[in-house]
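Once you've had a glance at the structure underneath, I'll fire off some questions.
And then chain A:
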Amino acid sequence: MNWSEFFAMGGYAVYVWSSYALAFVVIVGNVVLPLMQRKKVIARIKRAIRRDAILHDNSIAR
Partner candidate 1 sequence: MLTAFYHLLLRDLRLALRSPHELANPLIFFVLVVSLFPLAVSPTPDALRQMAPGVIWVSALLSVLLSLDRLFKQDYEDGSLDQLMLSPNPLMILVLAKVFAHWLLTGLPLVLIAPLLGLFMSVPNHALPALIFSLLLGTPVLSLIGAIGVSLTVAVNRGGVLLSLIVLPLYIPILIFGANAVDVAMDGMRVSGQLLFLGAVLALALSLAPLATAVALRITAAR
Partner candidate 2 sequence: MWHWIQRFSSPKHFYVISAKLIPWFAVPTALLMIVGLYQGLFVAPPDYQQGESYRIMFVHVPAAWMSLFIYVVMAVSAGIGLIWQIKLADMVAVASAPIGASFTFLALVTGSLWGKPMWGTYWVWDARLTSELILLFLYFGYMALQSAIEDQRTADKASGLLAIVGVVNIPIIHYSVVWWNTLHQGATVTKFAKPSIDIHMLIPLLLMALAFQLFYFAVILVRTRNEVLYRERNRRWVRELIEQL
């Protein structure tokens, strides 16, 4: 078996490879999205911490 034959998938290349490509996208997406979400959550909490610190300072100043 050679590579071009392999990629041709017996004439079904479009179907087979687009299936695998989509599967790849879904899997990578399922890894990347949660990691991005994690970044966002952490950034948000950091912002909240900073805001609370400011509020705290203000209330002491008063």
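Convention: a contact is a pair of C-beta atoms (placed from the backbone, for glycine too) under 8 Å apart; a residue touches a chain by one contact, two chains touch by 3 or more; residues count from 1.
With respect to how the candidates were assembled, all candidates are chains of the complex that A comes from, given by their letters.
Note that the coordinates shown come from a computational prediction; the quantities given were computed from them, not determined experimentally.
Of the numbered options 1 or 2, all belong to the same complex as chain A, but only candidate 2 touches it.
Across the complex, chain A meets candidate 2 through its residues 6, 9-12, 15-16, 18-20, 22-23, 26-27, 29-31, 33-35, 37-38, 41-42, 44-46, 48-49.
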